[in-house]
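Excluded from the complex is one protein chain; the other protein chains are retained at their positions.
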Amino acid sequence: MSQFKQHSVLPGFNLAIGFTLLYLSLVVLIPLSAAFIRATELTWSEFWTVVITLRVLDSYRLTFGASFIAALINAIFGLLVAWILVRYQFTGKKIIDALIDLPFALPTAVAGITLTALYAGNGWFGQFLEPLGIKVAYTPIGVFVALTFIGLPFVVRTVQPVLEDIETELEEAAAMLGASRLQTFVRIIFPTILPALMTGFALAFARAIGEYGSVIFIAGNMPMVSEITPLLIITKLEQYDYAGATAIAVVMLVTSFVLLLIINLLQWWGRRRNALI
Amino acid sequence: MKLQTWFTVLFIITSLSIVGPARADKTLLNVSYDPTREFFQEFNVAFSKYWSANGGEKITIQQSHGGSGKQARSVIDGLAADVVTLALAGDIDAIAEHGKLLPENWQTRLPKNSSPYTSTIVFLVRKGNPKGIKDWHDLANGCVAVITPNPKTSGGARWNYLAAWEFGKHYFGETRVQEFVSDIYKNVPVLDSGARGSTTTFVERGIGDVLIAWENEAYLALKEYGNDKFEIIVPSVSVLAEPPVAIIDKVVDKKGTRVIAEAYLNYLYSEEAQHIAAKHYFRPSDETIAAQYAQQFTKVKLFKISDTFGNWKNIHQIHFSDGGIFDQIYLK
Partner (left out) sequence: MDMASITASSSHSPSRTRITQEPRWVRYTLITIALTFLALFLFVPLISVFYEALKKGVAVYIAAISDPDALAAIKLTLTATAIAVPLNLIFGVAAAWAITKFEFKGKNVLITLIDLPFSVSPVIAGLIFVLVFGMQGWLGPWLAEHDIRIIFAVPGIVLATLFITVPFIARELIPLMQAQGTEEELAAVTLGANGWQLFWRVTLPNIKWGLLYGVILCNARAMGEFGAVSVVSGHIRGSTNTLPLHVEILYNEYNFAAAFAVASLLALLALITLAIKTGIESKVSQQKGPNHEH
């Protein structure tokens, strides 16, 4: 045991770590392991045929594609929003700052029916977009809109504190040496916030690929076109295909693991980088 | 310390809420599919009255509604339904097969194939029928947008699919029927997971030119939204949809609710219930009562699934299983 933990005079380690592990096992790990164990009921070849059929592949393409684009849009506009919140003064700033977290606190089903009502052909936005030939609700674009909505807070909230901490001296020095604002931003500010920006992007992406509630209302759910992977799991489940549902779930779980690992690496990179500066 | 009191309050709320939900009355859970919501709301009141008038104990009837396949899956996974009233026999077969919760011959236990009411599949179009839709073959026309749910998850959608298939078989011949059905599904812009979802898409979101719907669902939409917005088109041939009901033996025997559950299902065949069914646009299975509503339901040539397609297990295997004919439509 002494190998496992460094000595400390503070009390409560055994109690705290014991409870943590017990709770985590009961609520998260044992149930999750059920997915992996159930998937072993399939042989490797059966597993592969389930997870790489065309319909499933198309759902990955949509889920990951739409999530990626949504996370990218959120990275760009999230940075912009964080920038104006930190750097500029304007009326209503406090309220806007508070409302950024709304997609996080708003139930996804509510987001789903609201966005559908807005973007359907007879909705507030839809009635202007449809004459232009842009259909949002019930197309992959709808999926993208829903995922952009739910991922909105992440980039803003990871970039904002880093931006607040940047010392103005560096920027002043750059300006005195003749750098333009754009040069200063590209050479000095952007590299500093890059790890946070990428962390925010990865968080928004991770959140988006698993999203279900808001997407099913707006997607249209056409096989091979607007059917997301989590919906496919539900569809399999409703056809009593437990093994098939579990197989796809395992693919998504492994993806989640990898993404989290990347996020943790990015955060570590960010800490190191900021420590060096 | 304020936080300490805060913790205490939370703790008390927690323990209260654990003790809280305890019910004294006998409950009966009816797990049903989407379009029966309004019907059972009224029927449950009628049954409760009948039951207490005949000296039965006080009873609470609980309802659960959703796509038929999803509901069957929940029952198989342990949702303690006393009775199921689903969209098609195939879903109750699945409960018998995968869950072993009732005997395989369940459908012979109640009159009329265990279907106290029947329905059929009709078209709902926008007022004036701008696309001139008259029959099934018009749905395969490339410029018509068709709304129907996903037959892999929705019971109603399977009836839609099979009705179209049967029509195509006679109109185009065996060799071209698959192509015909494919053409219809290529015109579907939104494939909802349940019948109700499709109706919402069509009537509320304004998507599509025609909704293939349960007859009762189409009439309900007319009632909710008015005759001036939609009209019903009855095709030349359609399917006799028999939504079956059954007692879940394992559950009622454990809960001791068999007597009530049997009375509940039998009451669906009573005169009062048959009238309520007709009021909600289900076709009564009792011929004399059905005759009273003859002008409400358009006469249409109906075929029976058992006469043309055989049993549901085969149908599922050929058409709706993974890699089946329905999947092939989307592979091209």
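Points worth noting:
To keep things simple, chains are lettered A and B as they appear, and every chain counts its residues starting from 1.
The rule is short, and it goes like this: a residue touches a chain if its C-beta (ideal position, glycine included) is under 8 Å from a C-beta of that chain, and two chains touch if they have at least 3 such contacts.
Keep in mind that what you see is a predicted model, and the values were worked out from it rather than measured.
Within the entire complex, contacts from the absent chain reach the displayed chains A, B.
When the omitted chain is restored, the residue from A:W48, A:F190 or A:F257 that touches it is A:F257. From the set B:L79, B:I289 or B:I325, the residue in touch with the chain omitted from the display is B:L79, counting the whole complex.
Contact between subunit B and the absent chain runs through residues 1, 3-4, 7, 10-11, 13-14, 17-18, 20-21, 29, 31, 34, 37, 62-66, 74, 76-80, 98-99, 194, 196-197, 200, 203-204, 221, 224, 254. Those residues of subunit A that touch the chain absent from the view are 3-6, 8-13, 15-17, 19-20, 23-24, 27-32, 34-35, 38, 77, 80-81, 83-84, 86-88, 90, 94, 96-111, 113-115, 117-118, 124-125, 145, 148-149, 152, 164, 168, 171-172, 175-176, 181, 184, 206-207, 209-213, 229-231, 233-234, 237, 242, 245-246, 249, 252-253, 256-257, 259-261, 263-264.
The rule is short, and it goes like this: only the chains that are shown with their structure count from here on.
Within the complex, the subunit A residues that touch subunit B are 53-55, 116, 120-122, 137-138, 216, 220-224, 231, 234-235, 237-241, 244. By the touch criterion stated above, subunit B contacts subunit A in their complex at residues 67, 69-70, 73, 76, 94, 98, 150, 152-153, 188-193, 201, 205-207, 320-323, 327, 330-331.
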